[in-house]
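I have a structure here, written as structure tokens, and I will follow up with some questions on it.
Excluded from the complex is one protein chain; the other protein chains are retained at their positions.
Labels run A and B following the written order; every chain starts at residue 1.
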Amino acid sequence: MVLVINQVITGLMLGIMYALIASGFSLLFGVLNVVQFAHADVCFLGAFVSMAVMTFLSKIEFFPTWLVIFLTVVSAVLITGLIGSIVEKICVKPFRKSPGLIILLSTVALGFIIREGIKIFYPSGASPKLFPLSFPQWAFSMGGVTVRFSNIMIIIIAGIIYFLLSIFINKTKIGLQIRATSQNVEAAQVLGIDLDKIFMITFFLASTIGAVAGILNGIYYNIVKFDMGLMGGIIGFSAAVMGGLGNVYGAIIGGLILGIVESFTMAFVPGGSPYKEIFAFIVVVLFLLFKPSGILGKKVIEKV
Amino acid sequence: MSNLNNGSNDYSQTLYKKISYFLTIIVTEVIIFYMFINFLSSKGIDYRLFLLILPIIAFFILRGNQKITNLVKESYSRCNSFSVIFMILLLVFIPFLFKDNSYLLHICIMSGLYLIIALGLNIQLGSTGMVNFAFAAFFGVGAYASALLTINFNFSFWLGILAAIIISAVFGLLIGSLTLKSTGFYYALVTMAFQIIFHLLVNNLRFTGGSGGISNIPFPTIGKYSFSSSLNILGINLPFQANYYYLVLAVVLFSLYLAKRLYNSRTGLIWNAIREDEIAAKCQGININKGKLEASAIGAIFGGMAGPIYAHYISFISPESFTFHFSVVLICIVILGGLDNILGVIIGAVLLTVIPEKIRFFAEARMLFYGIIIILVLIFKPQGLIPERIRKYNFFKF
Partner (left out) sequence: MKKMNSILKNKLYLILVFSLILTFVLCQTNLVWADAKKVVKIGFIDPLTGNCADLGIGAKNSAELAILQANASGEFPYEIKLVAEDDASDPATGVAAALKLCSDPDVVAVISHFNSAVALATVHTFHRFGVAQIMPSSIHPDITRGNDYKEVSRICADNIAEHNFGIDLVVDKLGHKKWSSIYDTSSYGDNCNNNFKKVLGERGGILLSEDGISVGTKDFRPILNKIKGLKPEAIYFGGLTTEAALCKRQMHELGMDDIVFFGVTGLDSETFNEIAGPAAEGTIIVGKLALGEDSDFVKAYKAAGFSEPYEATGPYAYDAIGIILEALKKVGPDRKAIVDYIADPDFEYHGVIGLTKLDEDGQSVTGGLTLKVSRNGKWVPWSE
């Protein structure tokens, strides 16, 4: 039982990372009806940006450590958001009139450009990088169940992000416009909503959330590598599909399920740890077969 | 009297025309062939690459000339079979040119294999509009199936290739049937998942040799003749790669024929209809599910066909040859060449296999370049190098 609870905790951590990435996928799909496949790469780019910023800031001697960390996180998140909106300009805007699959192709290609770009242009980017930030090592144990400070912090941070996101979407004017666009693009356009602006803001938003996911990932697993975005992208996309593409809350549930499935596979299936992704994909395929619209997704009837 | 005169005049006219057609074909094809040979045998960026520019400039000068373009077009449409036969003759000649350099033959074989797989991908991505990220996996399924069967069950290579085709078709059908109810994104997702699962499985399973792969895959034989022995034609000793070169050439020609027939058939038309508009196609009474399943199975067959040849040629396979990256390279080939255009796929496959071998900085940042190529082509030339042609139904010839 103790083991199960410990595994649930580790699975939850992984699940939160997946969920944060998957929410980005869902947010973008909801508004634009496209899959931005390079999203996970943008997320991990966030981690690399924060590393670069941190190296730069720690050269300025008179900054206290807490300020360095604060500035690092804030600027990395903002820069990644900007990169997200640039991605929209390069890879999505020219294809807005083309079939959605063209955007999938162009963003898959972009993902490769980001990954290989990091590998080639980041100093010795081919090898895994030790992430410079980490949470304090506090922990308390109760009957064998260990809860660490980092676990609690990650849950709190994820909670805050989703709280802010829901306020932004539901309470602000731009949020209203985003919701309107996601319901019906033409009608939104008729009502005078500036689509270019909405698309840019959505990309900014999704990428900032992604940057947080990338940084949390670096903090929790101590390591970032240029090619993490590939698997992260496929699993994040899967989680979003499981939850129902376009539904952010569904993406959270999908991410958590996949995280826990992976961690349980590693612990309880004999010799199962190399196959953990396979078990995750089997769950996804089962969902596609029996509930193609996802956990919280609505059934879409295509109209001409 | 005058009639007779006219007749002989006509006759000499047609003869003259025929000869000029033949000459045009011979000259253009020899030029293209020569460019290809130069391109292949250049070392890095050297003067031979610059020589390529000469014919290209000639092409651009002559393109403005209506007479010449008409002549070329006419000769290729009138003497179609001659042009094909002549090109095949030239290709048959290649091993003799490279008999001292088996590495160049190796590149030729690899580009032939890439071409076969890309033709399969073209059926899905180009004709039907299904984005498939698992073609490296189909290739791998074929390679592993044949390698395992020949090693463990003493299948011959030829039986192995047959089994590989059947097995990959089954996988294609399976993947296609999983996503019949949903949109293209889900098909893309399932193929990605299949690609990853395939790689993880062969990387970790015992009987596929894990990441160490399978080595010492037997060479194909015809009767007593083994493909590992050097080929002797007319007293000229060709390296052992020549065997595979001719095998690959035969399979490439067969696949091209198949692809062309499919493109011109009703099935090809149905695939196009599905790509353009599923609902409209449905309203025309087209069985969409059947069309999609056919595309997934037939596309996979092409991948499965190339796999065994690769496995038995290199005589070693490992999971690293069948990764997601390779799938994206194949997509890049099809997009660069031109969606749903067989000639385009040929050009894309040749360019993208030879260039990384030639230019060192390209090889190091290979995937970066492929990514950039895909995006640039999609933005600036979405039809690819050779745009899709409007279908003609007045002649069905190859």
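Please note the rule applied: a residue touches a chain if its C-beta (ideal position, glycine included) is under 8 Å from a C-beta of that chain, and two chains touch if they have at least 3 such contacts.
This one's a predicted model, so the numbers in the text were calculated from it and none came from an experiment.
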item: Among B:T150, B:T267, B:S318 or B:N341, the residue in touch with the chain that has been omitted; value: B:S318
item: In chain A, positions touching the absent partner; value: 3, 6-7, 10-11, 14, 124, 126-128, 130, 137, 146, 148, 221-223, 225, 227, 231, 263-264, 266-267, 271, 273-274
item: Interface residues of chain B (partner: the chain not displayed); value: 23, 27-28, 30-31, 34, 38, 47-48, 51, 54-55, 58, 61-62, 65, 67-68, 71, 101-103, 106, 110, 200, 203-204, 210-213, 215-216, 314-318, 320-321, 363-364
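Here, only the chains that are shown with their structure count from here on.
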item: Computed distance of Cα centres, chain B from chain A, in Å; value: 37
item: For the chain B and chain A complex, residues of the former touching the latter; value: 129, 131, 133, 178-179, 181-182, 184-186, 188-190, 192-193, 196-197, 200-201, 203-204, 279-280, 324-325, 328, 331-332, 335, 364-365, 367-368, 370-372, 374-375, 378-379, 382
item: Interfacial residue positions of chain A with respect to chain B in the complex; value: 35, 90-91, 94-95, 98-102, 104-106, 108-113, 115-117, 120, 230-231, 234, 237-238, 241, 245, 274-275, 277-278, 281, 284-285, 288-289, 292, 302, 304
